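Okay, so here's the structure we're looking at.
The other protein chains are all here in position, but one chain of the complex has been omitted.
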Amino acid sequence: MTGMSPIVKTVTRWVSPFILAFGIYIALTGHLTPGGGFPGGVIVAGCFILITLAYGKERVEGIFDLKSASVTDSLASLSFLCMGLLGYVFGGGFLNNFIQSGFPGKAFELLSGGNMPIINIAIGFKVGGSLFVVFAYLALFRAIEEE
Amino acid sequence: MLTYLLAFILFAVGLYSVINKRNLIKIIMGIIIMEHAVNAFLILIGYRLSGEAPILEEGMAISEFVNTAMDPLPQALVITSIVISLGVVALMVAIAVRLYQHYGTFDITEIRKLRG
Amino acid sequence: MLPLFVAIPLGVGFLLPLIEEFRERTQFFAVTVLLETGLLLALSLVKFGEESIYRLGGWRPPIGINYVLDGLSSLILVVISGIAFVTALFAMTYMSKYENLGKFYGLFSLMLAGMYGVALTGDVFNMYVYLEVAAISSYALVGFNRGPEELEASFKYLIMGAVGSIFILLGIAMLYGSVGSLNIADISVRVSEVSDQSFILLSTALFIVGFGLKAAFIPFHSWLPDAHSSAPTPISAMLSGVLIKVLGVYALSRILFNGLNLPNLTPEILTWIGAGSMFIGGMIALGQKDLKRLLAYSSISQMGYITLGLGMGGIFMSQGKPAVATLALIGGVFHLVNHAAYKSLLFLFSGGVERIFGTRDLSQIGGITRVSPVSGATGTIGTLSISGIPPFNGFWSKLVIVIAAIWGGLYPIAGIVLFTSAITLAYYLKVQRELFLGEVAGEITDKGKISPGIYVPLLILAVCCIGLGLLYLPEIRGIVLKPAALALQEGSEYTKLVLGL
Partner (left out) sequence: MEEAASKPKISKIVFVFTVTLAVWLLFTWPFAPVNWAMIIAGSLVSLVSGIVLGGLATLHPVKGLNPVRYFWGGCYVFALAWWVMVANLDVAFRVLHPDVPINPGIVKVKTELKSESAKTALANSITLTPGTMTVDISDEGYLYVHWINVSSTEVEEATREVVGRFEWLLRRIFE
């Protein structure tokens, strides 16, 4: 894949940091505003998919390639499971909010969700990683087969 | 009642496509249409005329929230089912692409080594 | 303790592909999964017979999701764990030559997690989610070899399974729209108070179609023979032995018996669907030449027995004959356990046969008892017990179903059951004649492949096939089968357990 025209490349260069930041923002504030781990992860994956489409496979390899995406995928799901098990150990129930809800910050602030932001971030990484893997296997199918 | 009718028409369109079409991609699209019909149905169940988004804001009384907010549960269900259907559709497309590599066609009448 | 049933396989399922990204370690994966299933088997045996609920996240039942352990689900847990353990033991040797084993065992564990979730959960939508987890893993596993036929079977299974799931989801949506709750116990309280019963009936119909597609009842069966014969052998054993039961019959009966309190005509429909599947599946199996396809059609037929037992239980419950109803339900549950044992035995055996002869075509092979006496003997035990020869377990469960049908006055059903048993005997006699008794025919690819790793699991399952008949002894029956049947029959007990009324 050689990528697209210079216009697409330049616009990608301009907006991709903001897309990434926006995706993480959506995942991070999932307990305060509409959104959450899944939409945030989709946006993050969309950022990398945009870069891959605009610049081609080679350009994205140092940033977020297939292997790191699947590693992210697995690690994120494991950390989600760990949060659940930590709730089991400390909070008395699987996925219990063992960091007391509303403990560090006041209500309607960023740090008021207990373990919810952590879980949302884990879901965001999980979704981002797996969506990118899906995209990579489908769109770069030929390239992977030829290797 | 219109809700039910709308969802059923969409559902029937998808089911028709799954049953009657011979192209793998059209079958997959039929599945997607069916899933969207069910998702739309779920969302419409939780709809309330002139309701508000179910977000508890600062300084809002609980009774006021209950009286104006829409039912958030169907929305949670729908996002879960969207995630699931994403996985199913991704797997379907991947298998369809593989099948195309083997047979060179998307026509199911030509991909029929196995008998039901 | 209950979430561990889901959490452990989920963790293993995510861990193994992660390790595979860095290093390919075939035996490590196999041993990990074996330990995992062994641990789960031990857990489910420890938990057996206990009645408890678990509140996920600490929310009380009608609001939060809860896991319910009662007579039926603890029995199902033991069945899943047992078959999974034996299958993992078998796969350790059988699958060692395949590639991408980290992904294979990862998907296997995810499938287990989904099945445990379906068995435990007390929430309809949560059941749908777990059902999809198990189903998606199984779609991918069916096409694991990535040959054209495997992919085609997988695609067919995928389309039918996806349509089934959508029907189930629509049923759930409709149920939520009219009842306003997703908790099974809460639904059973509220469902009688709903004024407009027509939507309840519609959602019941959608559930029967959807779960019927998952369980391969007869009008919806066309994917099963392809999928179950194309999958790798351990997966065939898991699919036929456990998956269709948990995803199909168990989930359906949980919702219909415990949630919807058996709406009108449902038990009759279940009974006749069961009878039809039993009869037609048997008739088609009679003409099959491929061993695995024969076994797959036989699965459809045997699933018919289970459905028939449960449906008859429902009929007798609505007729006000609780004793007969219990007997019929015991017959259904008992047959479920037995079928899990001998069908996975036969599928694993067919994998061994394929290893010896290099083909599954019945006309090209023969004389397996001379080549490998141990696996031949286990295969004989499997075929004898599935065709209902007296000392083995299959006989007892079929007997219970027939007795229940006759005692309850459903003579035509009893006739169909007996006739289907004769058909079953006929096609397994064909298998016997071709496979065990004849001369050694065909090329024997490699004798050394029948190693202990292949036949020890077969021996374990064969011992189960002989021993499971003991479940019907009155003392053991009271501990194992009767609580399971009563869990379905006494819906109020379930409600009391969950809601703590």
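Order as written gives the chain letters A, B and C; numbering starts at 1 within each chain.
In the analysis below, a residue touches a chain if its C-beta (ideal position, glycine included) is under 8 Å from a C-beta of that chain, and two chains touch if they have at least 3 such contacts.
Nothing here was measured: the structure is a model prediction, and the numbers come from that model.
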Touch partners, limited to displayed chains, of the chain removed from view: A
Contact partner of the left-out chain, one of A:Leu28, A:Met83, A:Ile99 or A:Ala136: A:Leu28
Positions on chain A where the hidden chain makes contact: 5-7, 9-14, 16-18, 20-21, 24-25, 28, 51, 55, 59-64, 105, 109-111
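Basically, only the chains that are shown with their structure count from here on.
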Pairwise touch network: line, ring, star, complete, or other: complete
Rounded Å distance, chain B centre to chain C centre (Cα mean): 28
Averaged-CA centre spacing for the pair chain C and chain A, given as whole angstrom: 36
Complex contacts: residues of chain C adjacent to chain B: 125, 128-129, 132, 136, 139-140, 143, 146, 148-149, 151-156, 158-159, 162-163, 165-166, 169-170, 172-173, 176-177, 182, 222-223, 225-226, 230
Chain C-touching residues of chain B, taken from the complex the two chains share: 7, 11, 15, 18, 24, 27, 31, 34-35, 37-38, 41-42, 45, 73-74, 77, 80-81, 84, 87-88, 91-92, 95-96, 98-99, 102-103, 111-114, 116
Interface residues, chain A side, partner chain B - complex: 33-34, 38, 107-108, 127, 131, 134, 137-138, 141
